[in-house]
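All protein chains but one are shown in place.
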Amino acid sequence: MKFRVNKKQIIDYIIRYGVLVIFIIMVLFFALQSQSFVKPSNWMNILKHSVPISLISLGLTFSMLVGGLDMSIGAIYSFSAVICSGLIVAGMPIILAIISTIIVGLFFGLFNGFAAVILKIPAFIATLSTMFIIIGLQSLYTHGERIDINSDTYFSFIGRGYLGRFLAFSVIILLLSICFAYFFTKNIKTGIYIYATGFNLNAAIIAGISTNLIKIIAFIICGGFCALAGIIQASNLSGASASSAGISFILNSVVAVFIGASMFRKGNLSIIGTIIGSLFVAVLTNGLAFLEISHLSIQGIKGLILIIVLILNSIGKKKFKYHIGQMPV
Amino acid sequence: MKTNDNKTSTSTNLLNNILVEIKGVTKKFPGVIALKDVNFSVKKSEVHALIGENGSGKSTLIKTLTGLYYPVDNGKFYWEGKEIIIKKPKVAQDIGISCIYQERQLIPFFNITSNIFLGREIVKNHIIDKRTMYKNTQELLKLVALECNPNDSIHDLNLNQKLKVEIAKGLAKNPKLLILDEPTAILSYKEVEDLFNIIKELTTKGISIIYVSHRLDEIYKIADRVSILRDGKMIGTYNIFEVTKEQIVQKMTGGKKIIQKVPKFKNKENPILHVSNISKNNLLKGISFKLFEGEILGIAGLVGSGSEEVGNIIFGIEEINEDGKIHLYNKELKINSTSKALKNKIALLPKDRREDGIFLNMSVGNNITLANLKVVSKGGFINHFLERRIVKKFIDLLLIKTSGLLQRVKYLSGGNQQKVVIAKWLNSNAKVFILIEPTHGIDVGAKSEIFNLIQKLAIEGKSIIIISSEIEELVKNCNRILVMYKGKIVTEFNQKDATIEKVLLYSMGGNED
Partner (left out) sequence: MGNYLEDANKKKVIFRNNLLFFSKKYACLIGILIILIIFFVAIPGFANISNLISILRLISVFTILGMGEAIVMSMRGVDLSIGTMAGFCSYLCATLLASGYSISMSLFITLIIGILIGFFNAIIISWLDINALVVTLGTMFILTSIAMIMSNGGYSIYLFGMTSAKINIFLNSGKYLIVGIFPISVIVMILVSIVSYSLMQLTIIGRYFYSIGENVKAAYLSGIKVKPFFGLSFLISGFFAAIAGILLVLGSGVGTPPGGPGYLLEALAIATLSTAIFGEGEINIKGVFVGAIFIGALSNALVLIGIDPGYEFLFKGLIILIGMALGTLFKKESK
């Protein structure tokens, strides 16, 4: 009996630390392949590029924690970039434009939460329809044209500015967001309740937690992070166009979240894990791009990694004979 | 000697050291009176056992104390001499009543502290005050003798430790009355000893315990007094050493005489099923028995006896242990799935038929034929005419009230839904039927219908195992009864030797010390 338990523990450890090991190996591999990969400016480059994805993955973590995979994250992100650019071009003061955009993101999160929790539509379908709606709104707003922002304004500092020589401002925003997310889920009641609801819904209900409200809040937070990512990207590119950031977009975030999950016990979602996973994805993307592998192939590699990580996460989990990979209710 | 509390007044309450008292409480539900004019009191620092069969009103009594059942139809509640009204769970908690149920309510990847304070976190300026919570948890853990760090993750604890955390959680609200509902159902001998030590500690600190259990040996070890409920009435409260186990059982059953309805069973030659050496962790220890053709075999077992697990293992819902073997007519079976069990003509009617046996959004007809679609189909295609004929046959046979075989089952009444599930299994041409708590949730009229059906099946040569905690029904309707207690078969009764009292005594561990 005892030996069997140890074997499971060993496998658990292998998976958890294995991901870190693979991460290091991957970095070494890329370093060997290409000189420019190792330059410190490339590191900050990678970090900078990872900011939008990391923020979105952070948001996705919240929605997945309460049991729903938010399919609209790409759309909210894209729309936020568009709206923010549009508002600035229309003359709104930058601060106001940013705040309005965040509010829009929060609103879409609320919309998702309402559909998934109150109307009880399965989260994946509810957020899918939101995605459609947002893509539609986006197209109507931009009429297919790109919105350009004057790159001389303060706004560009957000995405492209540096503090000192190396520290990108957007990376600072990311760090602040991570700190906020971590602090929120460990030290504020509502944040703790989000985890509790996700880990054991019944226990949370019995403890008197209003789980429906908590779930909606999780969706709202997700929307907010996606909006933030969109704002940063708009600043980075000095404008935005209605890209069809649909389903293809969520691959990066989903991979990030699941890689993160595999680093902790029994494959559970966590904020820190997601961030590490996002870094992993960013490094991977950057490195593969250096090797001049095409974009679509990179996506394929990520897809493969996703499936492998999923399989690893599922090892050792207790499964009833009627558990078959269905979508959660 | 009975302690008669009928005329106790406030001052006498305090004199006799009574913590909580309920007087003349009656609670009715549609169709049944759960509690009839019940008087019950618990002294300070005592361990008070509460015993009663299914349907005796035990859980109703507890729920009125914890505020889950409000209002009562009659009666008053007193706490330390003063009258109180327990409107909802929060009121009960604030007064000082806490209850630990059987369902584990812990969050796996949180630590002990977070679990204990879930929903009631201590905050300073909206931020969790971890230091205070840590200290409080430390003290609570000392109370329950759990040598763990408050920051340890629940995930790393074993079952016994988890139980202690649950108790700590219950103690976190500083209760004066702690109710334990079947706490030892899955504990090992050593863990039960551990629990008893905690209970004794708690009573020295002035906390009273209501200990709901059916395990006589444990009750005699830990309780000071015992109260016995039967059919919603409080039969009496006794000091534990003034009453014997047999007397307790006798009071639980009221000395009912049963007219056995089952015809005598003769054919003891063909064991259709031979089960040997089935074990499962703490739950089952080396279960072996035979089942004969045309026999109605009862397995009597109360909560935690492991009786249900036996059925689940034979039907393939749970894994069978390596040494365990199931033989059908001398052929060894490797049952690792329900479809294999069904192929070998073994059928199981689950306990919670509404959740696990029925498809609410599907039609009555579809539900009934589901376990045996081969018969109504040809080459994979379902013959709807044939299906209709067979379904009609069962609707008539079981008198299922429905507007037609196309009606969705969710529109049927509870009892009729049960009948649909039974029809499904009758239609499955199985030869061995395992029924788990077959009359659970069924009204009286339908109960006898079901047993008539069971007898008909037996006459046709089918074999039936009834796994139940309704002792009376087993004694009435079975040819043979195996009694299980704490994972073992403790004795076997033939139909002529079985009486309710004897069977109940053994299923409560009456023959153990």
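When the chains are written out, they are named A and B in that same order, and each has its own residue count from 1.
Operating definition for what follows: a contact is a pair of C-beta atoms (placed from the backbone, for glycine too) under 8 Å apart; a residue touches a chain by one contact, two chains touch by 3 or more.
If you're wondering where the values come from, they're calculated on a predicted model, not measured in any experiment.
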Chains still shown that are in contact with the chain withheld from the display: A, B
Residue of A:21, A:38 or A:125 touching the missing chain in the full complex: A:125
Option from B:85, B:360 or B:399 whose C-beta touches the chain left out: B:360
Residue touching the undisplayed chain, where the options are B:338, B:439 or B:463: B:338
Contact residue for the chain not shown (choose from B:29, B:329 or B:411): B:411
Residues belonging to chain B that touch the chain removed from view: 317, 337-339, 341-342, 347-348, 350, 355-362, 366, 370-371, 373-374, 377, 380-382, 410-411, 424, 428
Interface with the undisplayed chain - residues on chain A: 69, 115, 119-122, 124-126, 128-141, 143, 246-248, 250-251, 254, 258, 294, 296-297, 299-304, 306-307, 310-311, 314, 317, 319-329
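Here is the rule we use: only the chains that are shown with their structure count from here on.
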Whole-Å gap separating chain A and chain B, where each centre is the average of the chain's CA atoms: 45
Interfacial residue positions of chain B with respect to chain A in the complex: 103, 105-110, 114, 118-121, 123, 126-128, 130, 153, 155, 317, 337-338
Chain B contact footprint on chain A (complex, rising order): 186-189, 192, 195-196, 199-200, 202-204, 206-209, 265-266, 268, 321
